[in-house]
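Left out: one protein chain. Kept in place: all the others.
For subunit A:
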Amino acid sequence: MSTAEPLAATGGPDLLLWVAFPYTCLAVFVVGHVWRYRHDQFGWTSHTSQLLENRWLRWGSPLFHLGAFLVIAGHVVGLAVPASWTEAAGIGEHGYHTTAVWAGSVAGVAMVTGLGMLCARRLLTRRIRLGTDRSDKLLFPLLSATVLLGISATGAHNVFGPGYDYRRTVSVWFRGIFTLQPDPGAISGAPLLFQLHALTACLLFAAWPFTRLVHVWSVPIGYLARPYLVYRRRPTPTAGSAARVRTRQTRPGQRAA
């Protein structure tokens, strides 16, 4: 590989943080999803709590979700699209920067406000707090940390600070992960807030398949084209089900799970 030499030249901690750790998280993300989808369709849900609390959710949930869509779109543009491409498209560094700061701020504030409201109702409404399971207790702090670190990084460096061009550093590292040419050196010099944001994001991706975030992949686009009425036949007997019946008859006390 062409990157073997720079990789070898990188220090141990950087290699661990910016190569091993992201790849591990990605692996967990992929394998976790396959495992969860195959084994836990029953748990695969948005886990709505609107029934129990609607006053905060009514505003918090749309704010968070719409904000998140914009934020995700912004990340795609900022991380996946090289600066040379946007420049080739006639968008200069200044134009890009101004747009990113403005749109990003609006989206970020919407997302943070929404997430804040969703966290607040989860903490303050007793009936929701009691219905919060372990995966939520992992997800909400992790998601909050990621979002807060991200918006702080933008705020500290790009809105109120002198401006930091993450497209020459963080984005290069990010693209390197997916092109299998990891470049830990690109991010190791980035400001701490950006680094922490990247690390918590990796953790978030690793946790993703084990939380309610999986409902993202079930966004029901197919509904737009589906016929209204759905008819289904009863499942027909299969060899597998017949075998299970036999098993159950021999061991009546046993639960199949």
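The criterion applied here is as follows: contacts are C-beta pairs under 8 Å (C-beta built on N, C-alpha and C of every residue); 3 or more make two chains touch, one makes a residue touch a chain; residues count from 1.
Assume contacts and distances are computed from a predicted model.
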Its UniProt record identifies the chain omitted here, from "Sugar ABC transporter permease", "Aldehyde dehydrogenase", "Ketosynthase chain-length factor" or "Nitrate reductase subunit beta", as "Nitrate reductase subunit beta"
Where subunit A meets the left-out chain, the residues are 36, 38-54, 57-59, 61-62, 64-66, 126-127, 130-131, 133-136, 138, 210-212, 215, 218, 220-224, 226, 228-238, 240-245, 247-248, 255-257
